[in-house]
Every structure is written in C-alpha cells, then in structure tokens.
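Of the protein chains in this complex, all but one are displayed in their positions.
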Amino acid sequence: MPKMVIDVLKNLFSKVSTLKYPYEKKEPPERFRGEPVVDEDACVSCGLCKQVCPAWAITYDEDAIPIFDHGSCLHCGECEENCPPNAIEINNDYETAALNREDLITD
Amino acid sequence: MNAALEFFVSYLLFPGIIFSFIFGQLFEGIDRKIAAHMQSRIGPPILQPFYDIGKLFTKEDITPEKSQSFFFNGAPLIAFGAVITAMIMIPVTGVIEPLGGSLSLIVVLYLLNIPAIALIIGGYASSSPFGVLGSNRYIIQLIGYELIFIITAITAAVHAGSYNLASGFGNWFIFRAPLAAAAMLLAVPGKLLKTPFDIPEAETEIVMGPLTEYSGPKLALFKLTHNIELLAIAGLFTALFLGGPVSVTIGAVTIPGVVTFLIQALVVAILITLIRCVTARLRIHQALKFYWGPIGFVAFLSLILAVMVW
Partner (left out) sequence: MTFKVPVGPQHPALHEPEHFKVELEGEEIVDVDLRLGYMHRGIEKGLQDRNYHRGIYLAERVCGICSVAHSLSFALAAEDIADMQVPERADYIRTIVAELERLHSHILWAGVAGEEVGFQTLFMTMWRDREKVMDLLEMVTGNRVNYSINRVGGVREDIEDKHAEKILKNLESLEEDLKRYVEIFPSDSTVLARMKDKGILPKKKAQELSASGPVMRGSDIKRDVRADDPYAAYGEIPFDVPVETGEDVLAKAVVRLRECLESIEIIRYALDAMPEGSLMSDEVQGMPIGVNKGLPVGEVTGRVEAARGDLMYHMKSEGEEEDGPSRVKIRTPTLANIPAVFEMLEGESMAEVPIVLASIDQCFSCTERIAIVDKETHEKEIKNMQELREMER
C-alpha cells in the first residue's frame, strides 16, 4: 500500500493550499520592493539615482526630477538606498501591468 | 420498423450519444476535480471537459502531409462509433435494454477493444517518431491488461451462469469473487491509460504518444472517446460485480435504476482516481511483468475457484 495514500486522503478532506487570487490578495512583507516613487519637493537633483541604477531606468525630465521607466526597472532598491535627501520611496505595489510600453514611464 | 426506430432513438439519445456525452464528460470532470483536491489545489471546474471538447471542435482540421491520411482520419471515427455502441449494450437502466442478447458480454468486450486498436493505428499512421513509440508501447500494454480483463469478466459470467450482461442484476458478485474484482480494478487503469499505466501517453517522455499529431476535431473525438470509455468501463464493472442498475426503494422514495448505476459507476471512477494519485508511472516491461505475474496468478486462481467451487 503506497504511503502517499494517507497524505492524499488527508489533503482531500482539508482546505486547499491555493490562494484564490485576485479575490484574495496577499499582503507583501515589509521589505518587498515595488515601484519607486519620487517626492518632487524633497529632490535636490543630485544625479546619484541615475548613476547607481543598474538598468539605466532613471532619466531626468525638464525640471531635473527623475522619471522612472518601470519597464526596465529591476526593483533592486538602489535608488532608494543611495538618495541623500531620501526623496525616493519604494512602495508595495505589485500589480503594475500596462497595455503599452509608453504607459510604463511615469511622469 | 418499430425496432429500427427504437434502435436509432436509443443510439442517439439514451443511453447513446447524448447520455454518454453528458455523463462521460461529467465523470471526467469529477475525476479531475477530486485529483486536484487530493493534491491540495482547486483544480478546473467540473464542466471543464465540455469547454475543452467544444473549443477543440472549433479549431482547424489539419492532416500532416506525411501521414497515411485514410487511417489517420478514420481512426477517431471508428473509435467513437465503437464506444457508443458499447454503451448501448451495457445495462444502464433496469427497464430498457436496447441491444441485449445472450452473448452481450463477449460483444461488449470486443467493442471496448476497438478504441485502443484505432488509437494504435492512428499512432502508426501519423508517421511521427513519438507516435510510433507510443503505439509500440500500447501494443505491449494491450497484451498485458486484456488478458486479465477477459479472465475476470469470464469469472463474473461463470458466477452469473450466462454471458448475458443483464443476468447479473441484483447479485453483488464482488462478495463471492473478491479476487476477481480486485484484479479487474487493477486492469482498469491499464485500459483507460491512467497512472501507473499511462505509459503509451507518457507526457514527459514522448510528448503525447499516438495522439501527438492529432489536433482540432479529430483530437476532440479521441478525447471524447476516452472520457466515454471511463463511463463504459465503470459501467461494465458495475454490471458484472456490483449488481447492475437495480432500483432501490428506501421508505417512500423509489430511486430508479439509472441513478444507482451512476452512483456505483462514480464510486468505481473515484477509486481509479485514487490509484492515479498515489503512484508513479511504470516502465513498459515492468507493467507487462506486473500483469502477467502476480495479477495474472490471482485472476486465474479466481477463475478456477469459480468453476470448481461455486
């Protein structure tokens, strides 16, 4: 008699392990790295975020405030870590799909 | 005239195409759902096989250029026709018997073999290396399980006293011949190509075996045949060992024969699902050794006991 029969019958009569996403969503842990967002008043346009981004995903707009290309972003967190005035914050957002590539570049 | 009309009605409606279609697919859906829950996941909805077959029928019908198109195209039609004919000979209700007769067991055993042979021919005709490999394995497996299947079916017939499938009504031969019933239960996964005997269709080794080159409506027919076979073989087991479709009266409620038939067939199908979930796939020579070794011995023993003792 295979030993798995006990496990299988136990599974049959207990709750499933599947999370019924998108009706039930899981809260990501606190260190989770979602999308970077910049606070425009705090930014001093030092250029360090551009220098450390591994994917070259940060560029400046005409006011010298960073624009993020979320399509290239690696979600590594280097921009947040190396920003001197702590103007960049990485939020917990993980549902960031878009229909066009251009929509992924935030203003 | 009347008999011909009755035949056509039973072939198309009950227990022919419509009945087998609905309940065969439902059984397959229930099998997948229960297997999923055994693996602690949700699984597809129970009506999923309907969606699958419906989707496949809307696809383009392609025949590969290098294949033998006569056999390649004819195989699914023959398989489907055979299994429906088998369904109208298996006693599904205690009242109507569309195609009975004193030798119905022998005819049903032959008819249930035809889908396997059609699949083998289709696999060879598809001229793809996976198809050839799959058909090779299927022939070897056919030799394995068919022997056990026939011996255990004959054991039940000996207990019933005749080859007429309707003669075993009300007699639960499973208690008189438990060895034969157990052997047949182990031959059924071989016949239905379910783990541990899904060797000809081993997905991780030879893509899909004989079914590799099939697509669209032809694949739909083969899958439909496969699902109805589940109902047919579970029904055959019910008719042989579990007393067939007898209507039961509990208190004031009369449960018609069809319902008891379906419930018994469902229990057999769930047992097959349980076996499917707890084993790995065997290799072809191990499967043949298993069938002709211990199981063959048990089946023969049961036959000898039936003939001599009972």
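By written order: A and B. Residues from 1 in each chain.
Going forward, contacts are C-beta pairs under 8 Å (C-beta built on N, C-alpha and C of every residue); 3 or more make two chains touch, one makes a residue touch a chain.
Because the structure is predicted, anything quoted here is derived from the model rather than measured.
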Of the residues B:S10, B:S67, B:T195 or B:S302, I need the one that contacts the missing chain.
B:T195
For the full complex, which residue in A:V52, A:I65 or A:I105 touches the chain that was left out?
A:V52
Touching the absent chain: which residues on chain A qualify?
2-4, 7-8, 11, 17, 28-29, 31-33, 48, 51-52, 54-55, 74-78, 81-82
Contact residues on chain B toward the hidden chain run 38-41, 129-130, 132-133, 136, 195-196, 198-199, 202-207, 277-284, 286
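Basically, only the chains that are shown with their structure count from here on.
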Expressed in whole Å, how far the mean CA point of chain A lies from that of chain B is 51
Touching residues of chain A toward chain B in the complex: what are they?
2, 4-5, 8-9, 11-12, 14, 16-18, 20
Under the stated contact criterion, what part of chain B meets chain A in this complex?
34, 37-42, 274, 277-279
